[in-house]
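For this depiction, one protein chain was excluded, whereas all remaining protein chains were kept in their positions.
So, chain A:
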Amino acid sequence: MDPPSRFLHSVPTRFDSPDRLRFHHFSFPQLPLPRHDSSSAAASAVSPSSFSYSTAATSPTASPGRVSRGSFSRFSFASSLPGVGMDSMAAATSSSVPASGLTTVSVVNMPPPPGLSEKASGVGVQKSSKPLKEKTTKAERRALQDAQRAASKAEGGKAPLVSSGSVASANVKAAKPAKPSSQENDVAVAAAGPSEKDRKKDAPHPRMQYDDESRVVKAKRRAVVKQTEAKNRVELFRHLPQYEHGTQLPDLETKFSLLDPMYPAVYKVGLQYLSGDISGGNARCIAMLQAFQEVVKDYSTPPEKTLNRDLTAKISSYVSFLIECRPLSVSMGNAIRFVKNRIAQLPITLFESEAKAALQSDIQRFISEKIVAADKAIVRHAVTKIRYGDVLLTYGSPSAVEMVLLQAHELRKKFRVLVVDSLPKLEGQLLLRRLIKRGIDCTYTHINAISYITHEVTKVFLGASSVLSNGTVYSRVGTACVAMVASAFRVPVLVCCEAYKFHEREQLDSICSNELGDPNVISKVHGRGDINYLDGLTNNANLQFLNLMYDATPSDYISMIITDYGMVPPTSVPVIVREYQKEHLLV
């Protein structure tokens, strides 16, 4: 799709490092689009097993690198997969593959993942459980549930992946040797009601405090992505999640075939976040919304459910998966709120197809109005501020600022750009490359030189992940530093940010809400293998690495915020948040 491709520029350059190459070939097989056939739901339990990750599944101990390059299999490989008691079913139904179709069996037979999202298993199990369960009463179900809980406790938890393949689909209820969490039991057996409740509790609060032990344990049980917590953590940031990087991706890949209800588009987006292929507020938001559009397109309401609630629950489950891949950015959070709002406002009387079409067009409109058109408005306002002979400083690789600079260059304004960059991400190099290609005069430096070069700068253009209600700009780490130095030199600081990224919360420091990146990345310099002074010290108790992703710039250092509503001072952000919300209610 044209507009968002602008935001996906990070993708090509990631291929330079050999480590990353494997992810280049990571693409989904061209599957026939899943059709939701509720009637065949129970029968066709094929879906994810026929997806590409068969190679991983066959050799669960295969090296991570092999996974994505595996051949993209289709139904023929199904037989080699574990947990394929539905093997026969697979052969039988060569019909189209429902994405969220039933793999009741696989759900049951899959022990280790500290719990699929219950919604996922809930949905899956429900479909099959319905026809089988009609006859039992609630009391009987309770009894069965208790028996299974006792059984699982006796078993002591884990059953190996492969061996559980022997459990046929018929034994869904009886053989549940490896149910690590009693929650899963509940869901598997209970009727629609309780699982709805569980589903609601399921999505971890997006800004969960990770220093609360019990909550963390609960979250881990629900988690789809297995994350191992990092060992050596900085005390001050214990409330933020920190996981061992590098273990998630291969783990997730092996599990893909078993994560049945996870829609492939969402899964793909999640993995792209995890690997860092998509980064930047706009890019992540657009990718997620497009995945949701596909989800809506292929959605069909299960019987005896309302579209509003069920679809909202589904979206929530996908969101919690995405959170596990990488914590949500504010732009994504606002977009999700919008989508849920729209779903909730759909009139009950609409036909499913109409509702779906309406939703899809709403999402499309959000992207085109709030992001694409907003960027155009920002560019229009911002270029008026660029004068002949200006020296503009920018930090990192903000998409909005890049558009402004390119447009100013189109308008034949004479100016030069100073790109400031910082390790470990070195995002500035991406921006630099694109600017130079267009023939703009650029200078490149790292952030440690900022007080040296600022004296010749006339204006500073910065991007933002979000602007908060007290005028604080929440942006890539290092932005605050640049803004403060510019302010000390009396250089105006202009922040370009779309209005949909504004948030009504307020933040006074960079600590209470932030994101921790991979700490190991700091101990090395990319491309300089000889700088290995910290090798072997990564697990030293006396040494802690801190890799923050964001920081908060107080409003005193910001001269002006350029949004699609025009140019405003930082004090006017609450007004814009208010206007923005009013718009949403009216729409």
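Please note the rule applied: a residue touches a chain if its C-beta (ideal position, glycine included) is under 8 Å from a C-beta of that chain, and two chains touch if they have at least 3 such contacts; residues count from 1.
As a convention for this text, contacts and distances are computed from a predicted model.
J.: Which of the following names does UniProt give to the chain that is not shown: "Translation initiation factor eIF2B subunit alpha", "Cytochrome c assembly protein domain-containing protein", "DNA primase" or "Histidine-containing phosphotransfer protein"?
T.: "Translation initiation factor eIF2B subunit alpha"
J.: Which candidate, A:R141, A:H239, A:K385 or A:K524, sits in contact with the chain we can't see?
T.: Per the contact definition at the top, the residue touching the missing chain is A:K385.
J.: If the hidden chain were put back, which of A:V234, A:L406, A:M484 or A:M567 would touch it?
T.: A:M567
J.: Contacts of chain A with the missing chain: which residues?
T.: Contact residues on chain A toward the absent chain are 385, 387, 459, 492, 494, 559-560, 565-569, 571-572, 575-576, 579.
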